[in-house]
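Here the complex is missing a single protein chain, while all its other protein chains stay put.
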Amino acid sequence: MAMDEMPDVPDVTKKFLYVNRKAPYGTIYALESLEVVLIGAAFEQDVSLAFLDDGVYQLVDGQDTTGIGMKNFSPTYRALGDYEVTKLYVEKESLEERGLTPDDLMQITYEDEDDDWAEKPSIRIVSRAEMIDIMADQDVILSF
Amino acid sequence: MKFGIVVDEGPYTHQASDTAYQFTKAALEKGHEIFRVFFYHDGVNNGTRLTVPPQDERNIQERWTKLAEEHKLDLVVCIAAAQRRGILDENEAKRQGKDANNIAPGFRISGLGQLIEAGIVADRLVVFGD
Partner (left out) sequence: MSTLHTVNKSPFERSSFISCLNHVKAGDAVLMIEDAVVAARKGSAFAEIVEKAAKDCTLYVLGPDLAARGMGEDDLIAGIKLVDYGGFVDLAAEHDRTNAWL
């Protein structure tokens, strides 16, 4: 979207949470969720992403889509730091239920401008109890 | 109160568009404001004027169009999702070199920023999907 199409929005900062609960490729939700996140980044809101249930598969390392003839969009998650999207919450229980560990996920980092541009991990593994609190702390929840 | 409505599924296959319509109608009847209805994913298919459902069935697109006329609703179809699925207005059809357009009256095509704006401006955002 061109910048001149950006709506003139009120000067407020809301907490936006994008909830991802579906695996990539079987449906378009993961990809089109990412498109919302990228556009939404221009609005300078307080953005977090939640990955739970099969949504954790969106962040699994080593995705190879050549055999299914679809574009592998997983590298885009690595670019989120450049859009100042730095809070990717992954639910520990969802990983465990699927036989996954944090080591199975992509390395996603951002440069912290408040800490001399130190490189920090964007993925934060949280317990289900913590995820409940994260969800309860939002103004807007967009689910995909 | 100001509501933003998101419709993520197309007409007929899923109930999402029906429930969103009933919710929107009920909210208007209660005196609430609907800031915008945003159609995303397959939800963009609600905005084609070319559907011809059987006479004795609800016409989902016409129902939205009529509600929009009566209440000056802003029905926005996401441009990126619409391009993938062949929902075009006159300008887009021309721009993309297509020989026809199919956007229904009362709907307009615009960017995803309209969804974010709805989230910022509306007091509550309610999502309907699969």
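So that you can tell them apart, the chains are marked A and B in the order they are listed, and the count of residues begins at 1 in each.
The rule is simple: a contact is a pair of C-beta atoms (placed from the backbone, for glycine too) under 8 Å apart; a residue touches a chain by one contact, two chains touch by 3 or more.
Small disclaimer: the values here were computed from a predicted structure and weren't measured.
Checked against the full complex, the candidates A:L52, A:L80, A:L95 or A:I123 give a single residue touching the omitted chain, namely A:L52.
The set of chain A residues touching the chain not shown comprises 19, 21, 29, 52-53, 128, 131-133, 135-136, 138-141, 143-144.
Taking the whole complex into account, chain B touches the unshown chain at residues 1, 3, 8, 15-16, 19, 22-23, 25-27, 29-30, 32, 123-130.
We adopt the following convention: only the chains that are shown with their structure count from here on.
Averaged C-alpha coordinates put the centre of chain A at 26 Å from the centre of chain B. Residue ranges of chain A in contact with chain B, taken from their complex: 1, 5-7, 9-10, 12, 14, 16, 28-29, 32, 35-36, 39-40, 42-43, 45, 139-143.
On the chain B side of its complex with chain A, the touching residues are 6, 40-41, 79-81, 110-117, 119-121, 125, 127, 129.
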